[in-house]
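Let me begin by presenting the structure, written as structure tokens, before commenting on it.
For this depiction, one protein chain was excluded, whereas all remaining protein chains were kept in their positions.
Read from first to last, the chains carry the letters A and B; within each, the first residue is number 1.
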Amino acid sequence: MTVHIDKIEIKTEGDNDTINLTDHLAECIKRSGVSNGIAHIFCPGSTGGLTATEFEPGAVGDLKAWFDLHAPPTPPGPPWGDYFHHETWHDDNGHSHLRSSLIGPDISIPVRNARARMGTWQQVVFVDFDTRPRDRTLEVTIIGE
Amino acid sequence: MTVHIDKIEIKTEGDNDTINLTDHLAECIKRSGVSNGIAHIFCPGSTGGLTATEFEPGAVGDLKAWFDLHAPPTPPGPPWGDYFHHETWHDDNGHSHLRSSLIGPDISIPVRNARARMGTWQQVVFVDFDTRPRDRTLEVTIIGE
Partner (left out) sequence: MTVHIDKIEIKTEGDNDTINLTDHLAECIKRSGVSNGIAHIFCPGSTGGLTATEFEPGAVGDLKAWFDLHAPPTPPGPPWGDYFHHETWHDDNGHSHLRSSLIGPDISIPVRNARARMGTWQQVVFVDFDTRPRDRTLEVTIIGE
């Protein structure tokens, strides 16, 4: 049984920028030597999220449009004047924290035959909800044998 | 320490059809021989989701109604004419990808005394957001001892 710890380093543009992690994850699994188990990916930072989608510009754009509509940069009205988070820090990324809490900061993917067992039209993605470009280091843990 | 890999095969009706996985998961845990650890379930496919709820028609219907209201089959207006995903593939399941990304494709459940440690009124469910009936094979990984 192996516990392999690893990292994925990426640059993002912020504003719901969505990064396909498939190739990064394949490299981590290869380095782990694990054939069967799970791969866990985590974003240390409360303005990002991990999920899966079909990684093509349409589906990626739909997710951004959904969040722009349902958790917009400027809140839609009462009970908000401005997001309460902005009142705490005079910050501008209240909606980023909201989106991150809704999507969640982690995902686990099954490893089978030394590969991530995803669907053909399914990719694991990091979404950066922050309001500016960011360098992100994601934590990867692969457990299996 | 054991890594047990398994599958759950189900048929769904699509359109937010919600399947109670409790009995399937119990069988996987029994086959694994694991007493204490975690059981991870994953949907390979970007139009399904894994979560938990009280599995009774009311709560299941509320989740479907929520998605029909907040991520409807036909988008609610600007910036959308049609979902951007439809423009990519002339497809009809843009809202299915959206719902799947929001719920997420995986869940992990604690295993205690060789059983899934759920609440009395809580069941682990697969929700099929696709627009047609589907045969689904979910990947199960049980790690523990």
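We take it that a contact is a pair of C-beta atoms (placed from the backbone, for glycine too) under 8 Å apart; a residue touches a chain by one contact, two chains touch by 3 or more.
The structure displayed is predicted, hence computed values, not measured ones.
Among the residues B:Cys28, B:Ile103 or B:Val140, only B:Ile103 touches the chain that is left out of the figure. For the options A:Asp17, A:Glu54, A:Asp106 or A:Asp128, the residue in contact with the chain missing from this view is A:Asp106.
Annotation for chain B: contacts to the undisplayed chain at residues 1, 36-38, 51-54, 56-59, 61-63, 65-66, 68-70, 102-104, 107-110, 112, 117-119, 121-123, 143-145.
For chain A, the residues touching the chain absent from view are 1, 3, 5, 40, 42-46, 70-71, 76, 79-80, 83-89, 94, 97-98, 100-102, 104-106, 108, 139, 141, 143.
As a working rule, only the chains that are shown with their structure count from here on.
Each chain gets a centre from the mean of its Cα atoms; for chain A and chain B, those two points are 19 Å apart.
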